[in-house]
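One chain of protein is taken out of this complex; the other chains stay put.
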Amino acid sequence: MAEINMAKAINLALHEAMDRDDRVVVMGEDVGQDEGVFRITEGLFAKFGDDRVIDTPLAEAAIIGTAIGMSINGMKPVAEIQFTGFDYYAFHQIESHASRFRNRTRGRIHIPMVMRAPYGGGIRALEHHSESRETYYVHTPGLKVVIPSGPRNARALLHSSIQDPDPVIYLEPKACYRLFREEVPDKMETLPIGQAQVVKEGEDLTLISYGASLRAALEAAEDMEDDGIQAEVIDLLTVSPMDHKTIIKSVMKTGRAVIVHEGQRNCGIGAEIIARINEHAFLYLEAPIKRVTGLDIPIPYFSKERYYLPDAERVVIACKETLNF
Amino acid sequence: MAEINMAKAINLALHEAMDRDDRVVVMGEDVGQDEGVFRITEGLFAKFGDDRVIDTPLAEAAIIGTAIGMSINGMKPVAEIQFTGFDYYAFHQIESHASRFRNRTRGRIHIPMVMRAPYGGGIRALEHHSESRETYYVHTPGLKVVIPSGPRNARALLHSSIQDPDPVIYLEPKACYRLFREEVPDKMETLPIGQAQVVKEGEDLTLISYGASLRAALEAAEDMEDDGIQAEVIDLLTVSPMDHKTIIKSVMKTGRAVIVHEGQRNCGIGAEIIARINEHAFLYLEAPIKRVTGLDIPIPYFSKERYYLPDAERVVIACKETLNF
Amino acid sequence: MPRKVLEIEQKIEYLSILDENANVDKELEPDIPAEQLKSMYKYMLLGRRCDERMLKMQRQGRLGTFPQSAGHEAISIGSAINLHQDDWHVPAYRELAGMLYRGWPIENIILYWNGFEEGTAPPEHVNDLPICVPLATQLPHAVGIGMAMNYKKEKNVVMTYFGDGASSEGDCHEALNFASVFKAPVVFVCLNNQYAISVPLSRQMSCETVAQRAIAYNMPGIRVDGNDVLAVYVATKEAVERARAGYGPSLIEGLTYRLTPHTTADDPKKYRSEAETDEWAKKEPLIRFAKYLQNKGVMTAEDLEKMEAEVDNMVKTAVAKAEEMAKSEELLNPFTIIDHVYADMPQFLQEQRDELAELVKREAARKEKKNAKSETGARS
Partner (left out) sequence: MPRKVLEIEQKIEYLSILDENANVDKELEPDIPAEQLKSMYKYMLLGRRCDERMLKMQRQGRLGTFPQSAGHEAISIGSAINLHQDDWHVPAYRELAGMLYRGWPIENIILYWNGFEEGTAPPEHVNDLPICVPLATQLPHAVGIGMAMNYKKEKNVVMTYFGDGASSEGDCHEALNFASVFKAPVVFVCLNNQYAISVPLSRQMSCETVAQRAIAYNMPGIRVDGNDVLAVYVATKEAVERARAGYGPSLIEGLTYRLTPHTTADDPKKYRSEAETDEWAKKEPLIRFAKYLQNKGVMTAEDLEKMEAEVDNMVKTAVAKAEEMAKSEELLNPFTIIDHVYADMPQFLQEQRDELAELVKREAARKEKKNAKSETGARS
């Protein structure tokens, strides 16, 4: 298989999933003839037709609400919200229903749908087109929240998400769509939801990140190597249920941690990671855990977006403070 | 002034605020002739009429959306959402507009509205009538989130919320509405938003709570006195912006902390408190900080609600584990 | 370059067949087999008696707050009777009679309002969604179910319900629009009881009828006397046939009135006049239908009495069963609150389950101690 970028990898996964299982349908605004505003649904409409690649009227709540209904009646809808900034419109359907049907009916009805949405900043987009509010979903029991970081894991995790019997919020860091290419295997593969990956081993401190921010973490880790600092880097991949075991194991080794994510800080994923490290590895900690995150402000319009988004420099500063504590 | 319960205290504040300032209007479902499903708007319709006590059609997004519009055109709406379980319907208006207009317009337009809603569990209510998801609001920059715990602070904080130039989410722990009475002063008073209160002093550990859970914390603190344990109890009152200074000061003294809240744990307020203590008082900590919170499940229907809600017993267990660490 | 009035095809109709004095419009009278007529009456009665019984239980502290359904049996049964077993029934929360007709055990309903999730699970053979509390949010589900039918080429239909108040919610508009665009086989039934808790229709909308909203979605719209089970039957039957034949959704508005408060926590005297309530009480659906059945010779007074007894018995048995179930180990099992959140159990939730196990152990120990003590007390 050739090297492909993340946009292509997600597109590939959709093709594969639809080929394999005719209960899988794709629905959303402009996913059909237009092939998605980021071309993520390229080729699907031509191949699977109007029946399975459904351009919907413009109403996010109904997109999610009808996807719930389709799930109940035996299908596996992959519903696209055009940008995460518009998923709040559907939040009551997610909170009150997608996340609850299984529990409410003691397992009798469950919702095997996927909500996918381009997510996060970094592409000089307009207002409301760069949001990263995964906390809303992570705080909502009954959901799983997956955020891939590269072509290969994006494809594998999308397959896992579609196969999952429960609703999965699959957030696509749009800054990564065309950032780099990666070899993906010919054969379809999956990755377990809820499992983090150590993407770089190190002894000196643990960097925990996911999505587009992982690039900043990796870049920082590389930069620090020049100073002889070996950071271990963890890619969460799933932010809920979070794999704190992998985190704890690493922090027990390094004694230090820095968390990097672009979502707002207040009650963000970083806060939860700190809480769990505190609960499970308190005695191993040699310095306060640092958070390099989006600020607690609406993400600025693009002229000043860089002051909001974590970058390698901010990560390095935080790491050094942690190491020098 | 006689002793009154919290329901009455909130009602009193509404009367006073509407007396003082004719830009203040109350709006929502059944707030008028019916005087609110919890009788919080008692007497307002009779006194201020249809113009200022507005029964709206049944549409939460429009209640918040029109309140935003009224705010823009010089009014100070106090919009009621009948139960927090239904505020998700309006979440896009809160996230995309109420919280952003000031920043978006560099201060030219701001939204001095209050969204009040009966909040939390403990009254054997139906499905969707017991939710506590303050995290959604706390994670949203531009909002303030106030949760009173008793009649006197409820009245004072509602005044502060109405006077605040920014949107305030004012969540009323409905389990406290008629739980106890308290003397409130004749004269109207306010309390600064963003300031916590030490409600009981102690040396051995810090209990941090708010809303209805504060009762569990206080009861636990009292119980522990028999064992010679002196807990310091902090009532947050505002969960965003959170007064971590008061928390840090206490933890620096006690070295130990337990957080009690009924909202879900994952990315809950407790996580944020732990993160801030970690950041500001790391070296003072003698044990991991414990979280006694709602479980990460939808709040159960009322027959098993008690397994979800924090109570004094759970708090005492956590405190002892912390002390014995 | 004209100024002209646009021709709009849809006509909004009004239908009434059996009036409050049980006069029947012979021309409009549907031809329903006697057995089905009896069945309709039986489930209307069962809904009513169940509702009354639950009210008593609530007053005795044996049930939580619940929204009553007395007065709405004609809408519920007149429509649900048109469904096949494998069609879908997607209620709001006043379709008690219809749910029972569809096969929900009375116990489930009681358990639901008594705080047990087990009451919400549809029985295996029942293609229904459970009661839905957040208003209008069930409507897009109904549409999605219908869209899946189209996709799977199932010849089924979905019947879904919402109130006059719920019609103001965004989800109602979005669902009606999606249904019309995708020609989903959905029958939307608006139970217009003229109040949303205290808010009267005039404060809810400024148009005359909910039915005319159908014009906004190019679907048939009809208002019927919602206390006239024959009118509801006829209108929904047409809609069901239409949907089943592939012509898409319809909107049916049943004009009716709550015979009771909104829920057991509500005091309607604050917002409805006694005169109005009395007026509407005369129009309630059961009496006129019973008369119709008698006039038609389908049931005798004696038959009706027998049915009363039968229904009473069903309710009684169910109440006993529900209260028994509520004490069963299965329903008291605290771990069920955690075990159904996900298909698999995530690590962090397992940890919380372990915490809960600790608490449960302590609770059990405390109980044992207490029991032991009281035994000692008894002996002394």
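Think of it as A, B and C in the order they're written, each chain with its own count starting at 1.
In this section, contacts are C-beta pairs under 8 Å (C-beta built on N, C-alpha and C of every residue); 3 or more make two chains touch, one makes a residue touch a chain.
Just so it is clear, the model here is predicted, and its values are computed rather than measured.
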Candidate in contact with the missing chain, chosen from A:Gly85, A:Pro173 or A:Pro241: A:Gly85
Sole residue of A:His128, A:Arg178, A:Lys253 or A:His280 that reaches the chain not shown, by the stated touch rule: A:His128
Absent-chain contact - pick from B:Asn5, B:Thr41, B:Gln93 or B:Asn153: B:Gln93
Hidden partner chain, touching residue among B:Gly194, B:Gly263 or B:Pro300: B:Gly194
Subunit A residues touching the omitted chain (full complex): 29-30, 32-35, 37, 55-62, 85-86, 89, 124-129, 265-266, 295-298, 300-305, 307-308, 313-314, 317
Subunit B residues that touch the omitted chain in the full complex: 25, 51-52, 56-57, 59, 61-62, 64-75, 77, 92-93, 96-97, 102-110, 141-142, 144, 164-166, 194, 241-245, 276
Residues of subunit C (touch criterion as defined above) contacting the omitted chain: 1-6, 8, 11-19, 23-25, 28, 168-174, 177, 180-181, 203-209, 211-213, 215-219, 223
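Operating definition for what follows: only the chains that are shown with their structure count from here on.
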Identity of the chain that, by mean CA position, is farthest from subunit B: C
Mean-CA-position distance for subunit C and subunit B (Å): 34
Per-residue multi-chain contacts in subunit A, two or more chains: 92, 96, 103-104, 141-142, 242
Touching two or more other chains - residue numbers and ranges from subunit C: 117, 120, 134, 170, 336-337, 341, 348-349
